[in-house]
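I have a structure I would like to understand better, so I am pasting it below and will then ask my questions one at a time.
Just one protein chain is left out here, and the rest sit where they should.
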Amino acid sequence: MTKPVQTAVVGVTGYAGAELARLLLRHPRLKGVPPVFAGRIDEKDAARGGVPLAEIHPELGSSNGAGQVKLQPFAWELLAARGVEVLFLATPHEQSREWAPEALKRGMRVIDLSGAWRLAEPPNRAIYGFADEGTELARTTQAEAVYGMPELHRGKIAGARLVANPGCYATSIILAVKPLVAAGLVDVEHGIICDSKSGVSGAGKAPTAKTHFMYAADNLSAYGVFHHRHTGEMLEQIGVHSGELVFTPHLLPIPRGILSTIYVRFREPQTRERMVAIYREFFIASPMVRIYDKVLPQIQYSLRTGYADIGIQVSADGRRAVIVSCLDNLLKGASSQAVQNLNVMQGWCEQEGLE
Amino acid sequence: MTKPVQTAVVGVTGYAGAELARLLLRHPRLKGVPPVFAGRIDEKDAARGGVPLAEIHPELGSSNGAGQVKLQPFAWELLAARGVEVLFLATPHEQSREWAPEALKRGMRVIDLSGAWRLAEPPNRAIYGFADEGTELARTTQAEAVYGMPELHRGKIAGARLVANPGCYATSIILAVKPLVAAGLVDVEHGIICDSKSGVSGAGKAPTAKTHFMYAADNLSAYGVFHHRHTGEMLEQIGVHSGELVFTPHLLPIPRGILSTIYVRFREPQTRERMVAIYREFFIASPMVRIYDKVLPQIQYSLRTGYADIGIQVSADGRRAVIVSCLDNLLKGASSQAVQNLNVMQGWCEQEGLE
Amino acid sequence: MTKPVQTAVVGVTGYAGAELARLLLRHPRLKGVPPVFAGRIDEKDAARGGVPLAEIHPELGSSNGAGQVKLQPFAWELLAARGVEVLFLATPHEQSREWAPEALKRGMRVIDLSGAWRLAEPPNRAIYGFADEGTELARTTQAEAVYGMPELHRGKIAGARLVANPGCYATSIILAVKPLVAAGLVDVEHGIICDSKSGVSGAGKAPTAKTHFMYAADNLSAYGVFHHRHTGEMLEQIGVHSGELVFTPHLLPIPRGILSTIYVRFREPQTRERMVAIYREFFIASPMVRIYDKVLPQIQYSLRTGYADIGIQVSADGRRAVIVSCLDNLLKGASSQAVQNLNVMQGWCEQEGLE
Partner (left out) sequence: MTKPVQTAVVGVTGYAGAELARLLLRHPRLKGVPPVFAGRIDEKDAARGGVPLAEIHPELGSSNGAGQVKLQPFAWELLAARGVEVLFLATPHEQSREWAPEALKRGMRVIDLSGAWRLAEPPNRAIYGFADEGTELARTTQAEAVYGMPELHRGKIAGARLVANPGCYATSIILAVKPLVAAGLVDVEHGIICDSKSGVSGAGKAPTAKTHFMYAADNLSAYGVFHHRHTGEMLEQIGVHSGELVFTPHLLPIPRGILSTIYVRFREPQTRERMVAIYREFFIASPMVRIYDKVLPQIQYSLRTGYADIGIQVSADGRRAVIVSCLDNLLKGASSQAVQNLNVMQGWCEQEGLE
């Protein structure tokens, strides 16, 4: 048995952070070595030794030992004193740009859940407007980063010092499109149309006009048409040009879950049976992807699980396909994928702690 | 036919304000005299003559002439120039405390939708902490105020200069309890238990932790137990002491609507049939209250209407009753009741523009 | 002023029927001539002269005179005795196939809300499996039918004896696509991708596994991929072949409203400004279509209105467009469009009774 690893989480106050805490606290390989939770907290809370997680996320409650675990004031010294080896950053991307290099310098391995280090191509990064773009430190850090989708990059993740955990929309689309493009079946120049719908947790915990119940409930709205910042990840990972993929996200009136409906045209006519076989082959070693055969996945099926669910229908003439891809944006779209990366980095079973 | 009246609305940006605009713009007696909409707007918008209402509330859209009507920068001179006779204040209570006396001084009649002038008894007002409490101006203004529930105070409202439009919870409870208490049937010392549930619009338009979709959806929570500020209105209007009424509001995961479940004990055993008859008699001249006989009202029945719906069940031994009272918090709980008050003040049919 | 017209409605018990009743009861041109509501009712109800509409749809309540109006037992003699001139059929398509010819024979004009008479091409009708397909009566009846979308067929509807009211999904897509295709701008062979999302009322009032709250809530599911029966209407009205349009409907966890996201490729690069101008020109005489310029429409904007809302975004290279089209499936997708057709048939203003 491998020796236990000391983890730390920065950014546990958000929705993805809460799920990450829940997963790590019950992870069978981390029994007895709960993560260090660190972040900005006020003086009064610091004085009482931190804020119990159960006060921040009452739904974590007394389960999982969350009642005992505390969010402590962040300090690099704290991490050092506790011997942290793997640092999860569930922080805004600006903060991850600063902290990831520092953590690497201090000898930690980093799993970053933000968009800070996902993009290799400068034009794709432009939409984020990183303040440190072009600096030497940014360049060398980016050069180390591995895109944290185990289904595509398992080998590199195993040895990576910096893993850039994918975006939620990007995960739902890349997993569904990559197998067909990799097999050379898709008429890529024709265009890949990705129509995605996400629950409100994807918009974050900050109260805004768009996350107000009155805005989201009994509604559906498209946003970020032709310029959502997850598009770059899709282009780089699928391997297509910017004119070849259209991505439209929509805000669903539900707390969580993503369903992407994807439209492709084939170079040659295909059958559904062959497509299902291709997906199954592609994901044969990937325990967190489920391929549906007779029915299409729905949001409810993958909700509160770490699975990405994929189903496909082919038109009568075999020329077009509609692919439906579902996942829980806070899990396979964020926290459980981060744990999957931890598992790969540690050489554990990829699905450990996720079923 | 009476001469048309020039109205104005301050505070049209909130939910109740939007409903008030919609009702007034289509009110048959106000054809050709659209309200003046005034409020704080920035310089750029002022420079273009104000903000079209349809930009603030897209759902008002091109209907009702809202596309043409604009929110203008507030100034007392504007109201004077336009000859405003009746001023609706859909403003926070602090602002209504300042503006209502000023409007009265300038000769306007005021319908105030806030909690500023509803309460006659100083202890009941304490919870609001009015800055001007105890001043001469506050005292004389309060002395003029009439509680704007036409079903109880139709006569006084007709001649009032200042009408204090009731709270949404208070409306749902007072209308349901008053007829039985007035008839001397309720064992008041025993206690009147009022368990209310309201949609999220009741919490206002400001994005807060409580109005975040993730907080409200798939949830139910009680709040303000034993100290909600609408309680004072209920005590004063029903005519009971503070130990005799318990009120617990809950936040429902729906956009709008209130259902109050009310528990009373009778002095003498009663029948459902007699209770229904008493309600019908009490509201015989009240077109905006509907008494249900065989079924109980539900939130959906009064949604997007100006009605208060009331139903009652009596226990087998005739000693206790459960009363169910429903209304739309933005309409009978706010804006349509304000229009009802306008109708009464102008001598029009009480339900004009509300069906 | 034109003389009032006597209407009748069969099928008032469903969701679209309820909305139709509400619209007709408050229609300014039908003041004093309420529709005859007829349908199958049991003997006990027949004995008391029919069922008050307010018992079937409590939300119609005492408003609109619905309390007084009754659903009567259907008989052709009843319609004759009441001098019905225009008959609305809000019935299943099998029933409309039988009743529309009979009503025409008896001299009535018919507005049929079902899918019975919408499709001119036999292959498009095949999916319905009409029992009378190929009979002489079916052929001559179909020959009379006009597709009831006033924005496209105003002239023919005016004189039609049988108007086939469009499907809800079809309306949302045809209105959004037709102007660009008619202008010859769309690369039709490339394919038109239509990704639609509808509220649960579109699935009808019958309790089924799919309309159960537990199935629909907190969920999103695609269905009828590559074979939804509204596709034929789109092909015929837009004028494209079956391989050129892909339509995927989804079930949204909301009561009502449709949003369609439509993807097209242009023959030549275009600008958003030009596209908006083309839409505005196309719908210049169509009061029930609203073209959005700066923002995209959302489901909430057209909810409970008779409008179809259309917005467009064009890609940076001008080659592709995403069109967002919203409407209320029970109104512009069913009942208000039927009233629009009535208005056109009677020579009234098209928007009469709809704003």
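Note that the chains take the letters A, B and C in the order they are written out, and that residue 1 is the start of every chain.
To be clear about the criterion, a contact is a pair of C-beta atoms (placed from the backbone, for glycine too) under 8 Å apart; a residue touches a chain by one contact, two chains touch by 3 or more.
If you're wondering where the values come from, they're calculated on a predicted model, not measured in any experiment.
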Among listed residues C:Q68, C:T135, C:T208 or C:T271, the absent chain is touched only by C:T208
Checked against the full complex, the residue among B:L20, B:C168 or B:L252 that touches the missing chain is B:L252
Contacting the left-out chain: of C:I254, C:M275, C:M288 or C:L327, that is C:I254
Of A:Q6, A:Q95, A:S242 or A:T305, the residue that touches the missing chain is A:T305
Contacts from chain C to the absent chain lie at residues 15, 200-201, 205, 207-209, 211-218, 253-255
Across the whole complex, the chain not displayed is touched by chain B residues 190-191, 193, 195, 197, 217-223, 225-226, 243, 246, 248, 250, 252-255, 257, 259, 261, 263, 265, 296, 298-300, 303, 313-317, 319-320, 322, 324
Where chain A meets the left-out chain, the residues are 58-59, 61-64, 218, 290, 295, 298, 300-305, 307, 355
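Rule of thumb we're sticking to: only the chains that are shown with their structure count from here on.
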With centres defined as CA means, the chain nearest the overall centre is C
One chain pair leads in contact pairs, namely A-C
Chain centres computed over CA atoms; the one at greatest distance from chain C is chain A
Between chain A and chain B, the Cα-mean centres are separated in Å by 46
Cα centre of chain A to Cα centre of chain C, whole Å, reads 41
So, in whole Å, the Cα centroid of chain B is separated from that of chain C by 37
Multi-partner residues in chain B (2 or more other chains touched) are 218
